[in-house]
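Below is one structure; the comments refer to it alone.
A single protein chain has been omitted from the complex, and every remaining protein chain is retained in its original position.
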Amino acid sequence: MNAHVAHHFDNAEQQFATANLGMWLFLVTEVMFFSGLFAAYTIYRYLYPEAFHEGSRHLDIVLGTINTTVLLLSSLTVALSVRAAQLNRRKQLVWLLVATIALGAVFLVIKGVEYGHKFEEGLVPGSSFELRHPHDETFANSSRARQVELFFAVYFAMTGFHALHMVIGLGIFITVLVLAIRGTFHSEYYTPVEVTGLYWHFVDIVWVFLFPLLYLVA
Amino acid sequence: MERDYQREFTFSPPQAASTAAEIDWLYYALVGMTVFFTLLICALIVTFMVRYRSTARLNRRIHVSHKRLLMIEIGWMLPPLAIVMGSFFWGAAIFFHQRQEPADPLRIYVVGKQWMWKVQHEGGRREINSLHVPTGRPVVLTMISEDVIHSFYIPAFRTKMDVLPGRYTMQWFEPTQTGTYHLFCAEYCGTDHSKMIGSVVVQTPEQYAQWLESDEEEPAASRGRRLFQQYRCNDCHTQSEDRRGPPLANLLGSQVVLADGRTVTADLKYFRNSIRNPDDQVVAGYQTVMPPYPQITEDEILLIMAYLESDAAGSGSGRAVQGGATDDAAAPDNQPPNQPRNGQSRDPQPGSNNQQQPQEQQQQQGEPPE
Partner (left out) sequence: MAETVPRNYLNADYSIWSWFLTKDHKRIAILYLISITLFFFVGGAAAVLFRLELMTPKGDLVISENYNKLFTLHGIIMVFFFLIPSIPAVLGNFFLPMMIGARDLAFPKLNLLSWYVFMIGGIISIVAILAGGVDTGWTFYTPYSSTYANSQVLLAAVGAFIAGFSSIMTGLNFIATTHTMRAPGMTWFRLPLFVWAMYATSLIILLGTPVLAIAIVLVGLERFFHLGIFDPALGGDPLLFQHLFWFYSHPAVYIMLIPAQGVVSEIIACFSRKRVFGYAFIAFSSLAIAVLGFLVWGHHMFVSGQSATAGMIFSFLSMFVAVPSAVKVFNWTATLYKGSIHFDTPMLYALGFIGLFTMGGLTGIFLATLAVDVHVHDTYFVVAHFHYIMVGGSVMAYLGGIHYWWPKMTGKRYPESWGRISAILIFVGFNLTFFPQFILGYLGMPRRYHFYADEFQVLNVMSSAGASILGIGYVFPLCYLLWSLRYGRPAGDNPWLATGLEWTTPSPPPTSNFLETPIVREPAYNYPPLGDGEGDTLRQEKIRRRRQGEWHPTQPPREKVTTP
């Protein structure tokens, strides 16, 4: 079985190195994309520290921790899947990819549950946002309430874009899985597994930053 | 002296403020530098184009050693660096001066909204789309927007500053030449941005004083009082024992003790914040019961301030209240901080049982807010 070397490359090594470089460059752009959101987070947290404490208390630490574990685990399965491809172990590769996709799906389901809770509690920013205070009827209109709403705007923007990147990642993994089942990958050619794995690690790292900043503030 | 712009062609607007001349000097220095370098480069290019055109027969041998090359390259980096640093320091010096609030200024308040300028002078005289100022004294404009970002630009003074929603911005100038000058909005703000213009009328101090007196409209203070009643501020901010909000007479310029122990000066920014975000800076001894009042416009805040500053609200004549700088009539150590009603109240309350502290007899005691 030969590696498929595209006509404009001289050899498989050049093609692999280029694909890797391309994915790293793409990840640089993703870092810059998220950095805008981190900048907004930093500025508003600096301006409204108590509101951020309070907003963070409304987030479910248990679910967040489970999600973090799930995602870290999925990075492990991804790394192992690349190794499996390198060692020509097709079956292992396939199962590890399945595991990764399953773990990613678990993450998204839990996220969906969390979002559902926020919706019920009236914490989705916008016209339906309502921060209720047990002892104070006028609290909902106060500036503190608006600042907490800002926290949630940042929360939904950051986790929402993260989740979007995960959905895209899962979509790509499904394609890679199909190719793996068909036996496209072997020790001479496993580039898609490698670069998708890189992307997935990045998505994981973003979460590793998001989790403490959003959930562990209080 | 007014200038007839239609007939005269100039390269710069009239110099009507104290910093205008210096800025023009800097500008023309930069123009000279630009002309010099542009002509230099163009002259060199044209010379080389002609002298070394391909049809010319001459010796084109060059030998430049590597070291020479390096020296040339470093060499011609230095003059541009020196020039731009010079420009930076000169410009920064003027800018720094422009951003320091001057001592003892005349304070004028500006509210921008799509698509007009509302101006309120100390003492309450108001105007729309025009700004009367006297010569010979620094003027501080405290500005805020009701809606989008605008910019208050007076070319003749060489000064502009963006006018933002949600917070006050400041610019100052000292007019030096009487006349009428352009006022432009200089930050695109929607459909009639180019119609959000007006006149800056620089007068002598005597003319200005006369103009201030010649107000034919309802005084700002009485409009402010009506707003005070309309928004029912006096429901909570009363003189009685069970009032729910601190009394507001003599508020502006005074020191206020907050619930968290800090002491702040009750300037315009504090006053506005108390209306927009009442739970932000709660006064010691009071509960967080005041709701925000988003329906009170920026303009109305200034009117209510005019009322509180005026005789009707129980203090002296309107005095400066912005930026923490209180003027002589209300120096911080003369003005005791507001005390909660549980302790000894130091507020002027003719007709109540509380003692009046000696310091406060220095000020005229008028009627408390009704």
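Each chain gets a letter, A and B, in the order it is written, and its residues are counted from 1.
Following the convention adopted for this analysis, contacts are C-beta pairs under 8 Å (C-beta built on N, C-alpha and C of every residue); 3 or more make two chains touch, one makes a residue touch a chain.
Just so you know, these numbers come straight off a predicted model, no measurement behind them.
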### Message
For the chain left out of this view, which of B:T38, B:S130, B:S240 or B:T263 touches it?
### Response
B:T38
### Of B:R137, B:H182, B:R226 or B:R243, the one touching the omitted chain in the full complex
B:H182
### Task
For the chain that's not shown, point to the residue among A:A79, A:A153, A:L198 or A:L213 touching it.
A:A153
### Message
Considering the whole complex, not just the chains shown, which residues of chain A touch the missing one?
### Response
6-10, 14, 17-18, 21-22, 25-26, 28-30, 32-37, 39-40, 43-44, 47-48, 125-127, 143, 146-147, 149-150, 153-154, 157
#### Entry: Positions on chain B contacted by the hidden chain, ascending
5-6, 9-13, 19, 22-23, 26-27, 30, 33-34, 37-38, 41-42, 44-45, 48-49, 52-55, 57-62, 69, 72-73, 76-77, 80-81, 83-85, 87-88, 90-96, 98-99, 114, 147-149, 151, 153, 155-156, 158-162, 164-167, 169, 182, 184-195, 197, 294
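In this text, only the chains that are shown with their structure count from here on.
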### Query
chain A to chain B: how many Å between their CA centres?
46
### Contact set on chain A toward chain B in their complex
136, 138, 141-144
### Query
Residues of chain B touching chain A in their complex?
276-280, 288-289, 291-292
